[in-house]
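Note that this complex is displayed minus one protein chain, with the remaining chains in position.
Right after this comes subunit A.
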Amino acid sequence: MSTQRIDGHISQRFDEEMEGIVSDLLAMGELVTEQTESALFAFIRGDVALAQDVISKDTRINELELEIDDHCIQILARRQPAAGDLRAVVAIMKAIKDLERIGDQAKRIARIAVKLADADERYQKQYGEFELIGSHVISMLQNTLQAFREMDADKALAAALQDKSIDSDYEAILRQNMTYMMEDPRNITRIVEMTWVGRAIERIGDHARNVCEYTIYLVQGLDVRHKDDDQLQAIVQSRPKR
């Protein structure tokens, strides 16, 4: 089976608790997606107010991590979950850590956005590559969350594989930024900051991929960490259907 259910317990209360941590995780995921999107928008447009908003909202993400963690610990202590329920709790406890880190990266982007907000017109062309990598990472985050929401291993695999294009977008940004630095050394400080933004987005892709791996673990019971794309694909697709 390539999907997993979390409801249907004899204890309705247990269903509610499981549904609670799943929906909280999704809410947290949506919030960090929003934060990433806003941070990128603020960076590209030089919108200081929006960037400040992203920075201040990061505390909410940290709070959510603590809350969900606590709910998971309560379920472990009081329900002794097994099989798919156990995998769901474990996957969620791991996923919130990556989501929290995505939040941190969004905050990092927002801080750089504040720093570089006074951009002259002539620099604007340098942001083109960020539009591209940004749209890729947002799409990956959305697909990651959708795969988790539907507890669908095939969708999680597809989302995990999106990380590759983000890595190559980042490579492109690095190459381009080196060119800009060579063209005019006065740009170096600014370009280094922009490179950090690219690096942050690349890290967000890695964290999203981790969440996809936990989703695959949740659904199929397979630990697919530390595998390359080909191995990941082979393992997920070879899993016999129940």
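Simple rule for what comes next: a residue touches a chain if its C-beta (ideal position, glycine included) is under 8 Å from a C-beta of that chain, and two chains touch if they have at least 3 such contacts; residues count from 1.
Quick note on the criterion: contacts and distances are computed from a predicted model.
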(request) Match the chain absent from this complex view to the correct UniProt protein name in "Cytochrome bd-I ubiquinol oxidase subunit 2", "Thiamine transporter permease", "Glycine--tRNA ligase alpha subunit" or "Phosphate transport system ATP-binding protein". (result) "Phosphate transport system ATP-binding protein"
(request) Check the options A:Glu17, A:Glu37, A:Asp85 or A:Glu129 and report the residue that touches the missing chain. (result) A:Asp85
(message) In the complete complex, the non-displayed chain touches which residues of subunit A?
(response) 1, 8-11, 14, 80-87, 221, 242
